[in-house]
Every structure is written in structure tokens, then in C-alpha cells.
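These notes are about the structure you will find just below.
Only a single protein chain was left out; the remaining protein chains are all shown in position.
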Amino acid sequence: MSDSATVADHNPALQHHFADMEQQQQAATMGMWVFLITEIMFFGGMFLAYMVYRYMYYAAFVAGSQAMDFWYGTINTIVLICSSLTMALAVRASQVGQRKALVALLIVTMLFGCAFMGIKAIEYTGHWRDHQFPGANFHFAGPDPQHIEIFFSLYWAMTGFHALHMLIGIVVVGFITFYAWRGRYGPDYHNPVENVGLYWHFVDIVWIYLYPLLYLISHKHTG
Amino acid sequence: MAAIPLPGAEHENYLNKEYGIRSWLLTTDHKRIALLYLLSITFFFFIGGFFALLIRLELLTPAGDLVQADTYNKLFTMHGQVMVFFFLIPAVPAVLGNFLIPIMIGAKDLAFPRINLLSWYIFIIGGCFMLYTILTGGADTGWTFYTPLSTSFLDTHVVAAAVAIFIAGFSSILTGLNFIVTVHRMRAPGMTWSRLPLFVWANYATSIIQVLGTPVLAITLALVALERLFHFGIFDPQKGGDPLLFQHLFWFYSHPAVYIMILPGMGVVSEIVACFSRKRVFGYKFMALAVIAIAVFGFLVWAHHMFVAGISLYAALVFSLLSYLVAVPSAIKVFNWTATMYKGSISYTTPMLYAFGFIGLFTMGGLTGLFLAALGLDVHVTDTYFVIAHFHYIMVGGMVMAYIGGLHFWWPKISGRMYPESWGRLAALTIFIGFNLTFFPQFILGYLGMPRRYWQYSPEYQVLNVLSTAGSTILAVGYVLPMVYFLWSMRYGKVADENPWGAAGLEWMTASPPPTFNFDETPEVTWEAYNYGEAKEVPVER
Partner (left out) sequence: MSAHVVPKKTYITVWGILMILTVVTALVSRIDLGHLSAIVALAIATGKALLVVLFFMGVKYINQKMTIVVIVAGIFWLAILMVLSMADYGTRLWS
């Protein structure tokens, strides 16, 4: 397809090395999905470590899980699921060209994300104060404190990397919100909103697994 | 890079379209990015090679008399880390792959040109961290970072090295991601999967590994850093951690990584062998399937690096069996290259010499891999020079030769100039002789029991070590030669036309060097790959 004759696509968002918008959008979406499977493998390494140590030190994992705050974890799960709803609705708004709704929904999504981060900050502060951060200051009153330190190491690593991904997600959604407010997205061009949505939902899915694995291991909850 | 004025009009191409450092540092042209990578990895090749020479110098004598033991540990660590992560992993994909894949499939660029540039900047940032690590004293963990040595017992720059490699890993991931989407979505009309050059198939398979394996290395190194900085305990036996967990995670990437470090070379060899046998590659379908099979099976064998580390015997048996399976597709490729040459019209050009070298040396390296996959034999030769010889035969005798051969083969396309053929052949021969002299004695040394990573050794090993060091100096000369005459050729080399080799492939149907958007008009492909006609003589400069 030579550059000169194409009439169909004068979409200002079309990049020159693509033949048409459809090719560009398919490439971008496929690129996001391939990126997401790299993230599956990235978190996967930590899930393997979790699996190995839960297998080896089940009692310690039970004890560690019981020390987690059930309500913070559950509220955060609810917050993220709500944020996925608003994100999906935002994508839908971009597909049908509802600019105001799109911007509003993206802002609400970010707010949910910030709420999540806020609750995590409170949680982390509490854990830190209670000497539940690994290292020299770690202290756990209970059986098997050394293996419980491993549980907490994984807790901090897994939720820490998850929170980092949330933060990046909030920032990226912020950029998309700005462009949406400027009117960049509509029925003809909304692929970036979709792709950011894919990333957001993925981060939600990671938490969907972290929640039962970290907060709900045993049938007794102290929180 | 200035265009050299020539008698006659010079067509506009990707090199002379724009001048100035900004046009290079802000380029999104995959061909310019390939050259940026070429300069960067050549720089790191010299650094890694410098460490290698120091190692060989120390090993001239049985006593540890050149450097201290701790320093020696740093030498082999930095040699390995620099060569693997900053030279071999990017080499063919980021240089030749970046340059050629869009052209070979008839596209104007990769799917994500800006991400391509970003991947180079990420590589440079990782490289800066690696240089910082080296200049401030280096790490001495071995390139393998084994815990708990790396996490609990060393006070060298382990975190800096881990950060450098973590960052470089993202460069690799982005390159792989770009290639996968490009091959799926950017092929020109008529360029079906079954018409793709095998070089494209090989890089596609490599990209699958890069995308699925590298993230695991990333998280593993991150966990090592967290363990060092915050004493997490995940790999610390004193806290109940299992050092073998580190090894599982590390080798889950690092074994497939060795296939990242060979598959692109196999792709290069397929292109070269077809061209200089004037025949289509024998068994195209099997060749394409074989690279995919290697990429997939390569993920199933990692614990063969851990046979003596303490894994369960039953796991060892499973991994040993799987390791034998992965040799099958590799062997198929060797047979098919040979069958391609059978009754072909062979020309002994420089690229073809490198291809011959690859096929022979890769076969030796691969076979010795099978020795290592046998549990009983591995107990005897693991962690000896046998292993070192094995992987250098594949990575240096294989991949590096394929890379250099590919540089020669596509040099006219990249630069618009021919390199001097006699010097090319001389360098190829020098490299081949130097390589074998360096590494063959190491097979014997390993079998006789000389351990790896030791800076002193028993006197009875000295003769073989001296031979090996002598070989390494010859090898070094062989590597420097192409650098000199490639540079020379950019000013004085014979101007190349579109297709100096008479080769098949879309890249030979556009100008040398190509225009910025690769083709004046998007090609429409109606022919099969490697449509070589009658066997005819290749015009070669004598």
C-alpha cells in the first residue's frame, strides 16, 4: 500500500509505518497483551516462592496470615473490583464518545486506586510498627518466628511490587484522563483507553489472587 | 555518520537522510537503532574480552600470581555478566534483527519504533550501571549470583550488578515484544508465515523466550537485592530459606537464555548457507518448527544446572530426560543445513566460512551438552572446564561466529560497501584456529578434573592452559581484524549494489543502503522463500 494513494485513513492518530488504523490498533492491543504475559511471569516468580514456602512451612504461613488485618485486605479487594468496574465503564464511554462520562469515570478509577494505596499505607505503617518488617527489627511472638519472617518477606515483596504497579497505573490513567478531557478519544479512536484498561484489570487480577493467599489462609481471623 | 561522496549521484538512504547527533539519538528508524546497538555491544564485547584475557593471563601459570583470589573471582564474574547480558543476548536480535526484520517482511519499520529506541536507552542505562559496577570494584558472585553467597556473605557491588542486569533485561523484553507484534501484524501482502525467511522465524522464536523468560530473571534479581538490602530471608538458610529456590528461579530464565544466545545465530546460518549453496534450505517446515520447538522445550530443562546442588533424584531424572529431548530439534537443523549444501553450488565466501565454522563447532558444543545431561557423567565433569568448553563452543564457536558471519553477509546492505574479501577470509580462519586452540584443551582439562573458577591449579594442567591462553591471543587478533577492515570499508570499500551476493530475500531487492522507509513501494510477495534458480557462480571479489 503506497503512501500516496490511500484516502481512507486520515485519522490524525495514524502513525506512518502502519497501513491503516485497524493495523495500528491491532498491533497496539497485541503489544499490551504480550506485555501483560511478561507481568504474569514477573509476579509468577514470587507466586512460586510463595507456593514453595507455604508447602514447607504451612503452620508459619497460617500464623502470619492471622496477623494480617482482615478488614483492610477485604476493603482493598472491594475497592479494586469497583475500580475495575469504573475502568470498564470508562472504556465503554470512550467507545460511544461520551467525553464527560469518560473523564468522570477515569477520575473515579484513579480515586479508587488512591484509596487502595492509602489503605496499604496505613497497613504498612501498622506492620512496621509491630515489627513485622523483615530484618534486624523483626519480631513475632509465636511459634516458628523465623519461618514467619519468610511469610512476611513474601508479603512485603508481593504487595510492594503490586502497589508499585498500581502507582504506575494511576499515573498512566492520569495521562489518559488529561487527553480524554482534551477530547482526544471517541468512537474513531479510543484504543489507548482500552489498552490502559487491560493493564488496570491485570493489576486487579493480581490482587484477586494475593487476597486469599495472604489474608485468608487460616480459618481463624484475629482482625 | 557522514556519507562518503562518490563519483556519480548517491541516492538518499537511511544514513544520509539526516545528519547530526540529534538525528541519531532521537531516531525511530529501526536501521539507525540497529547501528546504535552495534556500537554499544561492540564496546561491551571489548570490555568482556579484556576480562577474558586477564583470566587467561592468570591461568598461564599454576600459581595464583597475577591477581589475588578475590580479584580473580571478580574477573570471571564481570566477564560472564558483561558478555552474556551486554553482548550475546542483544547481539543478533538487536543489531541484525532490528535492521533486517522489517525489510525481510516488507514493512516500513517495526510495530513500535519508539519502544525500539526506548529499548536502546534502557540498554544504555543498564550498561552505565554495569560500568559503575566495574569501575567501583565489581561483583564476585560468578555470573550466576548464587545465594546465600550473594545475599549474605559478600560485601562487593552485588546490588549494582543486579540492577544493571535487571535494567538490561527490560531492553531485551521490549525487543522481543516488538518483534513478536511486528511479525504477526506487519507482514507485507503475500508474505505468509510459510514464506518468511528462516532468520525471521529464528528471531520470532527467540522473542518468545525473551518475553516469557526474562521477567523471571528480573524478579529473581529484585529478590536478591531486597534480600541484601533488607535481609528478607527468602534465600537465607538460617531463616529457613532455600538457596535452591534461587537456583530454580535463576535457571528458569538462564537456561532458555542460552537459546536466546543461539537461535538468532541459527537464523543467520540458514540465510548464509542457502545463499552460498544457491539452493533453498532443505526442509523449510522442519527448520521453522525446530526453532519453535527449541524455544518451547528450552523452558523444560533448567534444573540440569542443578544436578549436584541437592535437588531430588526424581526431579533430576525428569530434567535429564527432557534435556535429551531438546537436542533433537537442534540436530534436525544441523542435518538440514548439511542437506542444503548437498549438490549445491558452494562458494567459500567469508560468510560461508563462518557458517561452516558454526555448524561444526555448534555440533561439538551441542553433543558435549548431551554428555552433561547424563546424570552420572555430569557428577564427574560439572563445575569443571568441561562445562566451560561446552558452553563456549556453542556461544563463541556458534553464536559469535554466526553474528560476525551475518555482519559480513549483510554489511553491503547496511553500509553500501563491500568489505575486503581476502581479509575477511583471513580473519575467519584466524578466529577458527584461535577458537579451537583456546577451547579444545579445556574439554580435556575438565575431563582430567580441573575445576572452574579457580585461580590456581595443579601443575599437571599447565601445558593445556598455556595452549588455551595462546589460542586466546590468536582469537583476539581475529576479532580485531574485522573491526579494522569494516571501518576501512566505509571509506574505501567497493560500492555495493542492491544484491552483490545474488541472494534471495526482500532485503536484497532494495537499495544498499536502503532508503529510510525501506522500500520505494510496499512489495507484494508472490514467491516462496529461497527461490534460488539454477546454481550459478557467485561473483566474489578476489
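Going by the order they are written in, the chains are A and B; count residues from 1 in each one.
FYI, a contact is a pair of C-beta atoms (placed from the backbone, for glycine too) under 8 Å apart; a residue touches a chain by one contact, two chains touch by 3 or more.
It should be emphasised that the depicted structure is a prediction, and the values quoted were computed from it without experimental measurement.
Engineer: Touch as defined at the start, partner being the missing chain; which of A:59, A:78 or A:121 qualifies?
Structural biologist: A:78
Engineer: Given that one chain is not shown, which residue among A:19, A:41 or A:148 touches it?
Structural biologist: Among A:19, A:41 or A:148, only A:41 touches the chain that is not shown.
Engineer: For chain A, enumerate the residues touching the unshown chain of the complex.
Structural biologist: These residues of chain A touch the chain that is not shown: 21-22, 25-26, 29-30, 33-34, 36-37, 40-41, 44-45, 47-48, 51-52, 54-56, 70, 74, 77-78, 81-82, 84-85, 87-89, 92, 95-96, 190-191, 194, 197-198, 201-202, 204-205, 208-209, 211-213, 216-221.
Engineer: On chain B, where is the contact patch with the chain that was removed from view?
Structural biologist: Residues of chain B in contact with the hidden chain: 184, 212, 216, 244, 248, 252, 299-300, 302-303, 311-315, 318-319.
One rule holds for everything that comes next: only the chains that are shown with their structure count from here on.
Engineer: With chain centres taken as the means of their Cα atoms, state the distance from chain A to chain B in Å.
Structural biologist: Taking the mean C-alpha position of each chain, the two centres sit 35 Å apart.
Engineer: Please output the residues of chain A touching chain B within their complex, sorted ascending.
Structural biologist: 1-2, 16-17, 19, 23, 26-27, 30-31, 34-35, 37-39, 41-46, 48-49, 52-53, 56-57, 133-136, 146-147, 149-150, 153-154, 156-157, 161
Engineer: Applying the document's contact rule, which stretches of chain B touch chain A when the two form their complex?
Structural biologist: By the definition above, chain B touches chain A via 107-113, 115, 173, 177-178, 180-181, 184-186, 189, 211-216, 218-220, 222-223, 226, 230-234, 238-242, 245, 248-249, 252, 517, 521-522.
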